[in-house]
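Missing here: one protein chain of the complex. Every other protein chain is in place.
Our next item is chain A:
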Amino acid sequence: MTGPTENGAAVAGAAVGAAAGAAVGAADGPAAGTAAGTVADVAGPPGRTAALVLDRASVAYGDVPVLEELHGTVYEGEAVALIGPNGAGKSTLIKALLGLVPVVRGRIEVLGTSPDRARRDVAYVPQADTLDPDFPISVEQVVMMGRYRKIGWLRRPSAADREHAAAALEQVGLAERARHRFGTLSGGQRQRVLLARAIAAQPRLLLLDEPFNGVDAVSQHTILEAMDALKGRGTSVVVSTHDLAIAHLACDEVCLLNRHQFGFGPTDATLTPERLRATYGGHALELRGDRVIVTQT
């Protein structure tokens, strides 16, 4: 799996087929051919629009810095995996991309503007087990929440909103569970419902916080398929995960995090044993042939 470097960004670029729009941050020049995988200043071929720019950004809760010196770019229609141990700051980075945690140094640009202003085009998928399973709310009501931003204050969902919600639920394979109470579904199904809520919002950037934790094989497959479909439509995806296999399978780029950035670039080139060892503190890794297994997370 940890193989040569020539796939990654170039393949994703072809899939996007972006119109010749203004390229933000393309001035850095193409990064192709850097065999070791560039850690910073990853700029793709010109003609693509950056969905996410981290420019030496540091993020802090009050006076306590959580993440420092993040640097990298994610383009439209690309997926980036956030990889790192528990407490590395993956969830904090996702909250910073939503503008819920302040950037204290450097800059984070989301969809060409500040995280605050970009929010209307960003959808966030929390971990299903953070939500109260006893809450009296149906699956279709949860999915409809994805439309609230478009519906606006004081209004009720229109027929078009209901169609979007139904289509999103169909896409995650749970249309027949629409009337069930959210908490009666399995963990994996609840995670898919939350993904459907995000799809219904028609985002340009999708943020997923550990969507594969404790999820069954069917749900994992469905989530990966839905991510691919969104990428095909030009939506960028940020997904935090412990699963390196999923990063290889579904993500064009990875960002290795543990308080600092230990690598940001095309997946296969960046997920090297050395970098993983540095990210996880050296002792939490096991090497089997060319496969890297994280034994402790």
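As a working rule, a residue touches a chain if its C-beta (ideal position, glycine included) is under 8 Å from a C-beta of that chain, and two chains touch if they have at least 3 such contacts; residues count from 1.
Going forward, contacts and distances are computed from a predicted model.
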Identity of the absent chain, which is to be given by its UniProt protein name, from "Serine/threonine-protein kinase RsbW", "Metal ABC transporter permease", "1,2-phenylacetyl-CoA monooxygenase, subunit C" or "DEAD/DEAH box helicase": "Metal ABC transporter permease"
Residues of chain A in contact with the chain not shown: 95, 98, 100, 119-120, 122-124, 126, 130-132, 135-138, 141-142, 145, 148-149, 151, 153-154, 156, 181, 184, 197
